[in-house]
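So the structure is just underneath, and the comments pick up after that.
Note that this complex is displayed minus one protein chain, with the remaining chains in position.
Right after this comes chain A.
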Amino acid sequence: MAPAAPRSGEAIFSSVDRVNAELFTLTYGAIVRQLLNDLEEVEEVNKQLDQMGYNIGIRLIDEFLAKSNVSRCVDFKETADMIAKVGFKMFLGVTASVTKWDADGSCCSIVLEENPLVDFVELPDTCQGLYYCNILSGVIRGALEMVAMKTEVTWIRDMLRGDDAYELQVKLLSQLPEEYPYKDDE
């Protein structure tokens, strides 16, 4: 069978089951608040959110590959574009853009035009140092690790901390040897 053509983020988003974003946003907010209560240290909350994101990312990549029909990306540039244009759109319904490439194409920034995680959110002074959206960086890191790319994902700009946008820096640390991304268990 000939490989199906890759689908756009919009096309996938309009075809999948969707839910009310408020439910998602408030649930995420309630989780962050509960973690802050339970863990007390903001640093520890950042770590847990990243870990949760990572665990989600390693599962979500399967759905991404299955629904997008994306085949192998030729390089990290194409990969970053796929995350921004297809990944963010098909799951969160928002668009993101890729900027600030470094000279050797191994580091870039993903800038979110909208961020459904932060509706209704205002951080109190006691939460200085919290990376509220840290789950997103974890998701990207986890998903890329499943396609053999070790990355480091860090927040550069965060509107909840007073910046003018949401900007994630994605740095490719190493590309593992090619492996079929699924476990050989079927």
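In this text, contacts are C-beta pairs under 8 Å (C-beta built on N, C-alpha and C of every residue); 3 or more make two chains touch, one makes a residue touch a chain; residues count from 1.
The rule is short, and it goes like this: contacts and distances are computed from a predicted model.
J.: Could you check which of "18S rRNA (guanine-N(7))-methyltransferase", "Trafficking protein", "Transmembrane protein 203" or "DNA replication complex GINS protein PSF1" matches the UniProt name for the chain that's left out?
T.: In UniProt, the chain excluded from the picture bears the name "Trafficking protein".
J.: Which residue from A:21, A:73 or A:148 sits in contact with the chain not drawn here?
T.: A:21
J.: Which one, A:31, A:123 or A:156, makes contact with the chain that was left out?
T.: The one listed residue touching the chain not shown is A:31.
J.: What is the set of chain A residues that contact the non-displayed chain in the whole complex?
T.: So the residues of chain A touching the missing chain come out as 13, 16-24, 26-31, 33-34, 38, 48, 51-52, 54-56, 58-60, 63, 90-93, 116, 120, 185.
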